[in-house]
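Removed: one protein chain of the complex. Kept in place: all other protein chains.
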Amino acid sequence: MSRSNSEARASRQSPVLHEEDSSQSMYQLIRKLYPICRSLTGDGVRETLRILQEYIPLAIQSVPTGTAVFDWSIPKEWNIRDAYIKNSAGEKIVDFQKSNLHVLNYSLPVRQKISLAELKTHLFTLPEQPEWIPYRTSYYNENWGFCLSHNQLMALTDDEYEVCIDSSLRDGELTYGEYFLSGETDGEVLVSTHICHPSLANDNLSGIALAVFLARALAAEPRTYSYRFLFTPGTIGSIAWLSCNEARVGQIKHGLILACVGDRGKITYKRSRRANAEIDRAVIQVLKDDGAPHQVLDFSPYGYDERQFCSPGFNLPVGCFMRTPHGKFPEYHTSADDLEFIDLRSLADSFSKCRSILDVVENNATYVNQNPKCEPQLGKRGLYGTVGGLAEGRQQELALLWVLNLSDGSHNLLDIAEKSALAFAAIKKAAADLLKHGLLKPVI
Amino acid sequence: MSRSNSEARASRQSPVLHEEDSSQSMYQLIRKLYPICRSLTGDGVRETLRILQEYIPLAIQSVPTGTAVFDWSIPKEWNIRDAYIKNSAGEKIVDFQKSNLHVLNYSLPVRQKISLAELKTHLFTLPEQPEWIPYRTSYYNENWGFCLSHNQLMALTDDEYEVCIDSSLRDGELTYGEYFLSGETDGEVLVSTHICHPSLANDNLSGIALAVFLARALAAEPRTYSYRFLFTPGTIGSIAWLSCNEARVGQIKHGLILACVGDRGKITYKRSRRANAEIDRAVIQVLKDDGAPHQVLDFSPYGYDERQFCSPGFNLPVGCFMRTPHGKFPEYHTSADDLEFIDLRSLADSFSKCRSILDVVENNATYVNQNPKCEPQLGKRGLYGTVGGLAEGRQQELALLWVLNLSDGSHNLLDIAEKSALAFAAIKKAAADLLKHGLLKPVI
Partner (left out) sequence: MSRSNSEARASRQSPVLHEEDSSQSMYQLIRKLYPICRSLTGDGVRETLRILQEYIPLAIQSVPTGTAVFDWSIPKEWNIRDAYIKNSAGEKIVDFQKSNLHVLNYSLPVRQKISLAELKTHLFTLPEQPEWIPYRTSYYNENWGFCLSHNQLMALTDDEYEVCIDSSLRDGELTYGEYFLSGETDGEVLVSTHICHPSLANDNLSGIALAVFLARALAAEPRTYSYRFLFTPGTIGSIAWLSCNEARVGQIKHGLILACVGDRGKITYKRSRRANAEIDRAVIQVLKDDGAPHQVLDFSPYGYDERQFCSPGFNLPVGCFMRTPHGKFPEYHTSADDLEFIDLRSLADSFSKCRSILDVVENNATYVNQNPKCEPQLGKRGLYGTVGGLAEGRQQELALLWVLNLSDGSHNLLDIAEKSALAFAAIKKAAADLLKHGLLKPVI
């Protein structure tokens, strides 16, 4: 960090957390996006990104079908207008207009009459949750199919059925959104979220809404770091971004993948591949300071787009912030992940935690005690109580002593919070007070 | 360590622990010192140090008022002759002659008549322990006040009171005691204890008495290390010593702060800021070998004078040896920390543990196995049993095997005791036996 940035940070007021009623606003955005049939590519993604532009000045990027992105190739663009199964009486017994989950995502167009036996080879259900429609995809293997509730399947009689999928799979483009907020330094914080799922609310309209409102809050404040928000289709989208921006990834100092942040579960944080990157420690500090139940998982190469950012050729310090992880709630990838599954208090809590995490990252400077031999006399500066002999140190005085004791140039404020078991906020305030009295200087 | 010292240590007999009846002697010293009104400065401290000179040839050092010591300045010298509160009937209802805790330590002189309401702004009590007088100070903020039991306060009626504090606060000096015992090497072991408290027995007449009798015991024996005993007023005293002796602190190889070593609680050791310095490991080894309940605390920048010795500009390997820590016993800083609060067996145990700790430090040499390829044949040297086939190794034979196996030049005897889970005494004896048979050589 350059000298001027560091001093700017040091003298700056802590950002005022001027929150709008964020959970209501996030929920309204989720409601607006919920009906759209998204996929890896196509009009649904474009419509989604256009709606996000009403909130933040998002750049919409596109990559043509067939473009090589590392080991992959951008697939054909998929669009769908309608789909149904009719019985011989002409009744629509499965109807895409009622739920876009009914179609195997990326299905080829089809229109034919077939027997029940043949139809069944194209149907997907969830026997263990017989009322829910599963969400299934076939991106990279050309196929067609329908997803329906197991009860619907059980009710099918031996009949001739008309199946219609009015879709197209043609050369086109992959589309994603990118929003860059420049800060005092070129170092970037990446916030990335996947946008490829159709009508699934927690996975991942919650992540999209959280990213949008984090971006709005950060845009209104001074920032030490620059911030890059990505709204990409899962896997292929982050691979495309990395392929197109390979020269730039060295600027990424910290990153968070946001996914499934609106359910009632406790917060789950999955560490980056580096395991103890500053972002990992910042998240854990915030979760510890808050005190609510939470879990921290080691990195594993399965999950969301951290798989790509943490591939060994990049190994970026990017962790994944979730509530209940993928596959660990019964509603996961089913029609039950709907608007009612979203909990407003959880959304607000996810927002607040992410704000605190970024506050740690923004303020985690290293200072040097300017009076390293013995303690400075805090009392004469009004920083210490005047009556001696009490049994307990006062919390904020302890924070001052910890910051002084560990500000030897090799501990940053996060190190000090960890070692002292005090909240980051107390350590940050102590550093600000000591700085004001000339007892600390930032490491340049 | 130089060659000659190392060899001297290696060939020397283990020091004979020729203990006087130490706990009785320590207790007699505590009784003698108890009535004196000590403070940061003044006649009480000087009288205390003169009494200690009856036991050890202590040098009494003084630093004039106003001397700059790092960020601090030596305060004015405080002396007091008398103090009381009289009611309108002329009865002394609070009397310094009965307990020197009754005066807020460092009170300005005062003599006036005041109402109950005004008086109350100068009174300190402990509502949760209504029969005890609290100990309070106002060293660095000019003020006056009285400390009394909460019951006394409750009994005060709406009356006119005469308050008298016959004290003086004038330019003078800060006084401390220093006793240096030279050893075979220039490396020093520091033992420091605070002497500024008035009539409080455990905090810290117990620490003073323990330091005095440790010094007497060490003076009677050969010593590898030199020893420096400091008897200083808390905080400002150690800051003054460090300021006056800055060039010398590099000689301090190990250090212990002694405080509150006479209560019935288990032993508490607080690690140095280095966390795993040799002194830290020596203390923990002794506590583990002994097996009695104890606790080991991580370093924190609050407590006793380790705060100064472990400030980042010094970062000396100095830990704090206590029984119940400051603030963790109800009698702490109250009139209940009196002569009856001291337990003679605890005093004796603190003495014995400190002796063992210093024995570890004195004997913790590194040796090199002179027969490193395969085991040497211990049997032909009479170091091993002659009948084979028994199920268990004998403890002292195991100690021999451990010392041989780990004496590769990178493990000292404390390392070996830790790895083997054997007592340091067994490891030390094994090393001595192997040395006698030429199977080890000291690292020079």
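Order of writing sets the labels: A and B. Residues in every chain begin at 1.
Operating definition for what follows: a contact is a pair of C-beta atoms (placed from the backbone, for glycine too) under 8 Å apart; a residue touches a chain by one contact, two chains touch by 3 or more.
What you are looking at is a predicted structure, and each value in this text was computed from that prediction instead of being measured.
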**Study point:** Selected residue (touches chain absent from view) among B:68, B:117 or B:387
**Key:** B:387
Point to revise | Candidates A:268, A:308 or A:335 - the one touching the absent chain | key: A:308
Exercise for review: Based on the whole complex, identify which of A:135, A:321 or A:384 touches the chain you can't see.
Suggested key: A:135
Revision key, fill the gap. On subunit A, the omitted chain is touched by residues 69-72, 105, 124, 134-141, 143, 235, 238-239, 242-243, 246, 273, 300-302, 307-308, 310-315, 326-327, 332-333
Revision key, fill the gap. Missing-chain contacts on subunit B, rising order, are 369, 371-377, 379-380, 386-393, 398, 401-402, 404-408, 420
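Convention: only the chains that are shown with their structure count from here on.
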Study note, to complete from the structure: When centres are defined as mean Cα positions, the distance from subunit A to subunit B in whole Å is 54
